[in-house]
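The complex is shown incomplete by one protein chain, all other protein chains being positioned as in the whole.
Chain nomenclature is as follows: A, B and C, assigned in order of appearance, with residue numbering initiated at 1 for each chain independently.
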């Protein structure tokens, strides 16, 4: 078996090594493109005191929200949270810490983390509570703040198709934060809808090259819709 | 005609507005994926005192090298230059300025320029001549230098296919610096081998979204090979 | 009379130009898409990673992998591109979006905007709003001119925590269209039947009123 075969056959194996107190970077936007089965596995494992870096925190009974039930999350680094009642309750009770981060800054922090860039400057958040305590510097007459990158002990990612080498493509807007998350984990686990053989994905269409990926697992997905909006046909 | 139709029909139109003293960011690696006809047009226009940001400077009679003949280039920002005799002559005579920049830093400077990030930190070049005069800062016990981003008055890019809206895909390793260059020009001009209708490129396979592109032109290309290496079949 | 939500959207739509890439915030800004003038094409950018947002899907077209930044199911328009959040905010932060329309709680004479946080209330987060206001050259803020209790939202200094500093140049309220420059609101247009006096009364920050203030007209 090739040293590049990243496929694992159980969710236990997929999340092996996750320990209390670790930082986990998760892909997804709202409930779209979230690694729902990897999250469910973390619920099952009961790992505690986790820090999650994720744009959102799911809803009451789906996505990262399910990790609130047994208080598995210590801290969220997110741009928008609170689509669920339990989150609010734990936040107000001081049982949960939140570090609100502008969405674009969050995406760039993950990318920078994966790319060996420890910090960058952005105008986003200058003069706001987000900029408080951060270094301010002027470039070409405009003020910017310094933001540091983020890496995780684990990254959990939802792809569409992967080959056994861990090359991944995403489907439509389920891409979102997943490619950056994939680069920023010490151990990156990708769950996908379909696993194909190396060579089946076109080299120029691969969104996440296998070099970033440690484990690949095939799952089946509920893909819950948050805001079902339709027009008359 | 749609306001999104970026197609121009002559190289004069493609490079209209280029003036003496401007900065031009060019895609390409060696002679691979270079905007050869846009470069030829600049030669024809005779524009002078140009600063080029490009990984290389072509060869004697092809690529950016042809702009040396009439001394159109004032300065090169590149990671590797001097594959041609004229370059060496002008450099030694002090007629040409070169700012050598590590290849990865150069790629990131272009990306940052297009992405509104004025500066970032990298370990690349710390403790070397590249780091001299640059701010040094420690993150997690390691030393990094601050590098500022680059933008250009023009970006000249070689794509494979574009639709009329300016969405571009690149072919194989002719991608290289082109996607970053495309984001970093005030006016971005893309020459391609084929222009297709909007909707013909799959949304998730587009490498450069049309929002970055101002003009698209169809060209025909020599695609010269620098190092022809073969194996016996 | 104060503008309706639809009239606000209609008025904003007049700021659109052919070939604009536009980001529309949640709420009233979203309605702008319904009033794009004849002969003008715009492409809608949705910050979760879609350039070229189409209409809502039909029942048959619904796809959980195809949503907008408001988490609503959408379709892709012809010529759309789909990309990562990092790429999406590279576009936004890099100033490539031609127009951003978003709501706010307060704006002030220095172009500051507060739109995401009311101390004492639960804070849900800023989402992409801080990136949008920091990245765009051309922003229209839309909001009611005053609170239900008659307190002005166009201030000398924002009282709420900011979303962005010194970045707003155009405000459309239910009463007026104003530009912000040189430390003042400049009254440009008033809603049909709304008096200059009412606007003066409901604007706490410095207001510059020209001799003639045209009334907006709606078909």
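We adopt the following convention: a contact is a pair of C-beta atoms (placed from the backbone, for glycine too) under 8 Å apart; a residue touches a chain by one contact, two chains touch by 3 or more.
Source: prediction; values computed, not measured.
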Displayed chains contacting the withheld chain: A, B
Touching residue (missing chain; options A:16, A:86 or A:206): A:206
Absent-chain interface as seen on chain B, which is shown: 29-33, 55, 78-82, 88, 91-92, 98, 100, 102-108, 110-111, 122-130, 143, 160, 171-180, 207, 223-233
Missing-partner contacts on chain A, residue numbers: 2-4, 111, 113-117, 163, 165, 167, 183, 198-199, 203-204, 206, 209-212
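The criterion applied here is as follows: only the chains that are shown with their structure count from here on.
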By number of C-beta contact pairs, the top two chains: A-C
Gap in Å, rounded to a whole number, between the CA centres of chain C and chain B: 35
Interface hub residues of chain A, defined as touching at least two other chains: 108, 122-123, 171-172, 175, 207
Sequence positions of chain C contacting 2 or more other chains: 50, 76, 82-83, 89, 92-93, 134-135
